[in-house]
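Right, one structure below, let's go through it.
Missing here: one protein chain of the complex. Every other protein chain is in place.
Moving on, here comes subunit A:
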Amino acid sequence: MRKNNLDEMQEKKLLSIEHNGMWLAFWGLVAAIMIQTCLGADFKQLAGEWVILMVLSIYTLIACIKNGIWDRRLKPNLKTNTLMSLLAGLAVFVIFGIEFHLNNQHGLVLPTAAFIGISTFLLCLAALQFTSYLYKKRKELLEQACDK
């Protein structure tokens, strides 16, 4: 392997730059998907962004759980998971509400957007509860390994 040209402080700074770049890409993709959805784009039009976002998210999720890391500030409990899922459900409700409104589907706007929002809330809550469980199991395993 080639010698690293950077010393430890430069390496730390580069990691920080890469970290910012990663989150910029993540939220940029989320914003692009949200805007395209609001404008009525179908799945084929945003499939590329969606695949990249999923790869990025799944990689981050697996890497974090493998290393026993959840979040800097948020706790993996039911209260926080419910709150985050509510926010996700609300965001999806608003986005689809706008999309249906712009596409002149006036009669179905509220019930359909509400159904999609509630489904998102439930799916997010289930996914967060499941990953919280995986995180706790992994953390326990890593702590047991420290005792050996």
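In this text, a contact is a pair of C-beta atoms (placed from the backbone, for glycine too) under 8 Å apart; a residue touches a chain by one contact, two chains touch by 3 or more; residues count from 1.
We take it that contacts and distances are computed from a predicted model.
For the omitted chain of this complex, the UniProt record lists the protein as "Anaerobic benzoate catabolism transcriptional regulator", which is one of "Anti-sigma regulatory factor", "Anaerobic benzoate catabolism transcriptional regulator", "sn-glycerol-3-phosphate transport system permease protein UgpA" or "ABC transmembrane type-1 domain-containing protein".
Across the entire complex, the residue among A:Asp7, A:Asp42 or A:Asp147 in touch with the chain not shown is A:Asp7.
For subunit A, the list of residues touching the undisplayed chain reads 7-10.
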